[in-house]
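Of the protein chains in this complex, one is absent; all others appear in place.
Chain lettering (A and B) follows the sequence in which the chains are written, and residue indices restart at 1 in each chain.
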Amino acid sequence: MSGPRIDMIGNARRALQDPALQQQLRRAMPSFRRQRDAAVAEVADWEYLRSTAAAIKDHALAHLDRYLTELEMQVAVRGGVVHWAADAADARRIIVDLARRRGIRRVVKSKSMTTEEIHLNPALEREGIVVVETDLGEYIVQLAGETPSHIVAPVVHKSVEAVADLFAAKLHAPRHERPEELAGVARQTLRAEFLAADMGVSGVNFAVAETGTIVVVENEGNARLTTSRPRIHVAVMGLEKVVPRLADLGVMLSLLARSSTGQRASVYVSLLSGPRRPGEPDGPDELHLVILDNGRTRLLGDPDLRAALRCIRCGACLNICPVFERAGGHAYGAVYSGPIGAVITPVYEGLDRAGELPFASTLCGACAEVCPVKIDLPRMLAELRGRAVRAGHATNLDRLFARAWTLLMERPARLWIAGKIGRTLQRVAVRGRRIDRLPYPLSGWTAHRVAPPLATQSFREWWRMDRGGGR
Amino acid sequence: MREVALFVTCLVDQLYPQVGQAAVRVLERAGCGVFFPEAQTCCGQAVFNDGFQDDARRLAAGLIGALDGAEAVVAPSGSCVAMVREWYPRLLRDDPVLGPRAAALARRTYELSEFLVRVLGLSDVGARFPAAVAYHASCHGLRGLGLREEPVRLLAAVRDLRLVPLPGAEECCGFGGLFSVKFADLSGAMLAAKLDAIEASGADVVTATDVSCLMHIGGGLARRGSRVRAMHLAELLVQG
Partner (left out) sequence: MSRDVILGRIRAAREALAWAAPQGAEPGTAAPASDALPALPPAQRFPDIVGLFVQRARQVGMLVDIVASPAEAARRVASLCGERGMRRAAAWATPDLAALGDVLAAQGIEVLAPGSSVEQVATADLGVTGAEWGIAETATLVLPSGPQQPRLASLLPPVHVAVLAADRIVPDLHALFARVGFLPSALTLITGPSRSADIGLTPVLGAHGPMEVSVVLIRS
């Protein structure tokens, strides 16, 4: 919808030329995969869990109006306030207004892709409010003035040395080299922020309709601090996060922890049902839940892509994707990267801007195999490619190729004649039964491989000669 | 005798006819009568993967027409079979004439190793090939058609063939049709990892069920000056 066209091809090329990034990715991604595989392997019936989760999500999506209004009522019964945000601007306005009315000066945030999506931080900062990201990775991203490059591991693109340099430069502290020292510095700095903040903003992993419970999953404890310490807690959820029953969490949490970080359980799962109650010594005085659409209902009404709303943001499709492993998350030019990003970004931000993303895949299918909620990502990518072409986003070269290929292949006689002509023409290029260099646009092929020549006798010619044709 | 229509695929027809010939012989040795419907050309995957669904529909219509009469269709390519099986019915869903024919074709089209093992119940086709062989699991056969065991069972039964483990055998080689040209750098980087693994495996030959992957892998090996050769599964099964 906004911003220039995402140049995934150029972004990927630049990523491949960044040795530090390549080193990080090639170290991290295989290790994420191993952890996930080990955690999944010990579950007796993983497929049954996946199917159940997909069915729970599909059911919730089919009755989304009912479950969201039930959630709204149950949150209200427990003293929380529900806000509905049709788009990002709406969500920003709701949160900024609230902060203004309550005289908020300092906000702590726990990791939330949804608040990245609505670009909340700059909106609060324009009000003179100090916003501090408290997830260690997000904190580093914020200090560096960057964006997260992975939905679960936001600074997977940064080495220890890069973090050490950053901390030394930004925190005016003596330079530390070891991860535990650096984490200690962050812990100390952020502890002070928690004590000073008057508003905490978190994401939502799941929201339980029947109990009005907001579920926040994490490993560090910063989300617990964010949702417990400041006097106001604002939780921002995509509307697809609702599940009908508390007991659905048994399935969802098992899948999420194992798929995302290869843990049996995440270190902290907070089930928050309303603000602090009378007599309780801690917890927020106010709890606000912002339910965000921002393009999600477009997916909901899309028969081919709707299942993408099952996504629980585990990141398994990123971790297994050979393209992500080399291009990194930033190459996708959007908040959500990897296969799921290549599916939802074109819907959220438009094909004008993100039309290239669905093409950045070999459709190898590895993502669909690991997805804990069985989203058929390669099928959706192929579908979006069709839409991009129908919307006129194909290059002239692409159109020329498709026209020529179809004309050629539509009649066997044309293929036969073209083969004959090609075999004559290729003589200038073939050396030792291979072609070492092809002209543009096929030069991309011969940059990395030699090309095979057309065979001196095609199969169909052999069949005629050897078998005298058939049927 | 079982009558089988060979869907040879456009790449095999024009670039690797020896793969098609090998497939014919393997099927005949397995007791099938093979015929080649000459009206066939390309399944349309090349344009479909680039988003040209209308063009793909036109080519699908041609292939459906060419293969209409066949009782069973066998192709030496997992990705072309996946195109027919997964995509034809979807692409032609709203076509009252071609839709049902696409669905019917999808049900009776098989990848070669799938047909040999699952339909004919074979694992030993009587081949002998004295070499160390690494098997690359082509994505569309593996994940699109669910062929994890079938090619390996056939290879394991080849006499004197030593199957060497290939780390990351199930990782994509980076071909992906036009992806390999448009995203040439990404494709090249994925290929490099695959080639490194192949060369480190100690194999003399790398094999797979798709000539597209092998064109990519073999082209990369040749560019490197590697001694490892790329051969289609059918070419190994016809040896000896």
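To be clear about the criterion, a residue touches a chain if its C-beta (ideal position, glycine included) is under 8 Å from a C-beta of that chain, and two chains touch if they have at least 3 such contacts.
All figures in this text were calculated on a predicted structure; none of them were measured in a lab.
J.: Taking the complete complex into account, which shown chains does the hidden chain touch?
T.: A
J.: May I ask which residue of A:40, A:88, A:307 or A:321 touches the chain that does not appear here?
T.: Of the listed residues, the one touching the omitted chain is A:307.
J.: For the chain not shown, which residue from A:59, A:106, A:399 or A:464 touches it across the whole complex?
T.: From the options A:59, A:106, A:399 or A:464, the contact with the absent chain belongs to A:59.
J.: Which of A:69, A:426 or A:443 sits in contact with the chain that's absent?
T.: Checking each option in A:69, A:426 or A:443, the one touching the absent chain turns out to be A:69.
J.: Could you tell me which of A:169, A:271, A:421 or A:465 touches the chain that is not displayed?
T.: Among A:169, A:271, A:421 or A:465, only A:271 touches the chain that is not shown.
J.: Going by the touch rule given at the top, which residues of chain A touch the chain that is not shown?
T.: 27-28, 31, 44-45, 48-49, 52, 55-59, 61-65, 68-69, 78, 83-86, 90, 134-137, 140, 153-156, 159-160, 163, 179-180, 182-184, 186-187, 190-191, 195, 211, 213, 219-222, 224-225, 227-229, 239, 244-251, 253-254, 257, 263-277, 279-283, 291, 293, 297-298, 300-301, 303-304, 306-307, 309-310, 368, 374-376, 379
Here is the rule we use: only the chains that are shown with their structure count from here on.
J.: Which stretch or stretches of chain A touch chain B in the complex?
T.: For this pair, the touching residues of chain A are 8-9, 12-13, 16, 322-323, 326-327, 359-366, 368-369, 379, 382, 385-390, 394, 398, 401-403, 405-406, 409-412, 415, 419, 422, 434, 436, 441-442, 444-445, 447-455, 457-463, 467, 469-471.
J.: Mind listing the chain B positions that touch chain A in their complex?
T.: The contact residues of chain B facing chain A are 8, 10, 12-18, 20-21, 35-42, 44, 46-53, 55, 58-59, 62, 69, 86-87, 139-140, 142-144, 170-172, 174-192, 215-216, 218-220, 222-223.
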